[in-house]
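One protein chain is absent from this view; the other protein chains keep their places.
A and B label the chains in the order they appear, each numbered from 1.
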Amino acid sequence: MRKIAMAVSLSVFIAFLVATAFLIRPFGYPPSQMDDYIIENAQSETGTNNVVTAVVFDYRGFDTLGEATILFTAVAGVTMLFRRKRRE
Amino acid sequence: MMSKIVRTMSNILILFVFVYGLYIIMHGHLTPGGGFQGGAIVASGVALLLVAFGSHNLHKSLKERHLSILESGGGLIFIGLAFGGLATIFFYNFLVGSPIFGHIPPSGPNPGDIWTGGVIPFMNLAVGLKVLAGFSAILLVMALASSRKEVEE
Partner (left out) sequence: MTQGIPFNVPFLAVAALIGIAFYIILSQRNLIKLVMGLSILASGVNLFLVTLGYREGGVAPIYTHAPIERMVLPVPQALTLTSIVIAVATLALMLSLIIRIYRHTGSIDSEESRTMKG
């Protein structure tokens, strides 16, 4: 019974994914108003040659701050899970 | 603990891996790369040392306390630089136009000048330290917890 439900739902989901892959907009022509502004003005406003680094650290710095917090939490969690009891 | 040839070669190779990772961190504003990629490269060098020497021998010289100091220092430098431009707005690039790292490159394709970028090279260094120390600490703790002496206890 569980296997029939799993097979039906999985095939419906895969059919939805394949239909999306055919009906999405053609590959190679994305809408790009914000990125045109960033490519034009990144050298004079931030002063770097690398536009991707300018986006990661200057135009979207809050995402990098959240990601540094997640890395710190993961390291704290792993270190706490493997703590040994002190043998007196 | 592997044979003598493997241990000698990994002692020599860790220096080259460390210098290469530091080159990719520091040139993050001119070529593809930056803080995250360079930190992952140095962490893979630490994984090489872990495989060659075994986790108990490596734990005698590289403890997690020193790695946690490095990681906290990197995080504090990142937050301090973000607060530095608070006169205008949070995360403002306050070093563009000033004599430290403040040249503005000519627009269009050009050979890169390393003294550009404003506050971005320092942020690359801070995030690189954080990622390096974090991934190395995760590898060290997990290798120590699943070694043979721990399982037999």
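The definition used in the following text is that contacts are C-beta pairs under 8 Å (C-beta built on N, C-alpha and C of every residue); 3 or more make two chains touch, one makes a residue touch a chain.
Since we're looking at a predicted model, the values are computed, not measured.
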- Message: Just checking the interface: what residues of subunit B touch the absent partner chain?
- Response: 30-32, 36, 105, 108-112, 131, 135, 138, 142, 145-146
- Which residue numbers on subunit A touch the omitted chain? 6, 10, 13-14, 17-18, 20-24, 26-30, 32, 34-35, 38-39, 43, 49-52, 55-56, 60, 63-64, 66-67, 70-71, 73-74, 77-78, 81-82
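FYI, only the chains that are shown with their structure count from here on.
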- Using the touch rule from the top, collect the residues of subunit A that touch subunit B in their complex. 43-50, 52-54, 56-58, 61-62, 64-65, 68, 71-72, 74-75, 78-79, 82
- Query: In their shared complex, at which residues does subunit B touch subunit A?
  - Reply: 28-32, 34, 64, 71, 75, 78-79, 82, 91, 93, 96, 102-105, 107, 110, 112, 116-118, 120, 123-124, 127, 130-131, 134, 137-138, 141-142, 144-145
